[in-house]
Every structure is written in structure tokens, then in C-alpha cells.
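For this view, one protein chain was removed and the others were kept in their places.
Moving on to chain A:
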């Protein structure tokens, strides 16, 4: 069975249709990355899968069950989402934040069981921030902060984790760090990870499954090696490029044309 499936999913903001009758299957235990141009609806699709946006038509199925028919807490035990650039209130400590991930398992009187404590500690260790747990989230660096938020979604102890552009506003080092962490979680704990990523080359490196979105539906889906081609980049991103191989991992590497330094040569050419 697939981790997530959509059935004729149609999404809209007001009258404008963003995603039209989309059927997609997201494999279990793999990393799936949505790619596409600005405003193609990849984030909207992710939000709708996470029940943050109600579909206009169609359904999202979680392990074969319609998400709209499940209780929201039940969903929360199977799937966590980390939205794009979330905000923690002033002074909230890392522990206080990560602890919130345990909400679906807690009740009024059971707010900190041994299991809660264990899962929170595991999440802090997995993200390498156990030393920072008493620090306020707003005092951390961008990379540490994102780790704290990922720790919160890990504490939620779900098989599926959705992330909306988890590397936005991070420098290159921290981008790689976060993606390595997610890859490790997938490898070690077999968690299904679905995310939206802007960087095509990083997407190729870390995804098992790439979903390219264009014109309100899926343009193509599959292994990066099979999917990411010159034609795809031309259609989906409307850009000419060369596809090479990542010298480190052998995954597709997109080298965009553009005019680049030729701008100077052309200018000289005109003068001559």
C-alpha cells in the first residue's frame, strides 16, 4: 500500500484552480520531493495532503483511508507537517517546543509520560540539539532553529513527515546538514518523507522519487535519474540546460544555460 494517495484532488484559492484532478501515489519508506516553478502549486499540494487546506473536490488517502473521515488526532499520529518558516513565541525553550510534538498522545492529566520523555529525548539526540534544550528557540542560529522544529515533528513519532521547503533561508552548510539529517532519518528509521524543495540538484541528490508539477497536474514522476532530463527542465522550469552527473553521487546535475558571462562577449561582438 502507498503511504499517501490522492484521488481526483482539485485544489483552489477562491475561483482559481491550483491543482486539477490530481492522482498521485507516494511510496512508503522513501523520500519524495516535489519540484516545479514558482506558483505551480507544489506547496499547495503538500498543504492539502497535510489537511491544512481543504480540497475543492477529491480526496487524500492516508494508508488507504480518507483523511477527511479520520479524526485530526488520529491523522496527527501518522503524519506530521513542518510548514515553511514557522515562528516560535519569544522565550520558548527548545524543550518546550519539541515537547509540543507529543500533543496527539497527551491528555489533560497525562501531559508528560515516560514515553513522551523518551520520544522527546530521542528527537533531541537525532537532531543533535540535546545540549540546547533549555535555550530559547529565538536565541538559536537558523540551522539550529530548523533542527529544533524538525525535532518537534520527530517527537510526534509519525511514519510520514511532510516538510515545506525545510531549507529556505539557510546557508549552504545548513541546507546540506538538514537534508543529510532527513536522509538519515529515512535510512535508519524508514520514515516516509515528502517535501517541497527549490534546489533541483539537491532534490536529485536526496530524493528516491521526484514529482515534477506543471500546469495544475503532474508532469512526470519517478527516480531522479529517469525523470530529470533536459526536456523536463525545459518544460517545467522553462529553461534550457545541460544535464550532467553529480561527480560525488552520480545523481543528475542540472547546469542552466542562461546568458551568463556571454553577456559581456555579445556586447563586445556588437562593437567589433
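Here, contacts are C-beta pairs under 8 Å (C-beta built on N, C-alpha and C of every residue); 3 or more make two chains touch, one makes a residue touch a chain; residues count from 1.
Just so it is clear, contacts and distances are computed from a predicted model.
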| item | value |
| --- | --- |
| Options "Hydrolase", "Lipid-transfer protein", "2-oxoacid:ferredoxin oxidoreductase subunit beta" or "Iron ABC transporter permease": UniProt name of the undisplayed chain | "Iron ABC transporter permease" |
| From A:16, A:38 or A:72, residue that would touch the chain that is not displayed | A:72 |
| Residue, one of A:81, A:200, A:233 or A:254, that touches the chain absent here | A:81 |
| Which of A:156, A:209 or A:251 contacts the chain that the document leaves out | A:156 |
| Which residue of A:1, A:108 or A:248 touches the chain not shown here | A:108 |
| Contacts of chain A with the absent chain, listed as residue ranges | 47, 50-52, 71-77, 80-83, 86-93, 95-97, 99-101, 103-104, 106, 108-114, 116-117, 134, 136, 152-153, 156 |
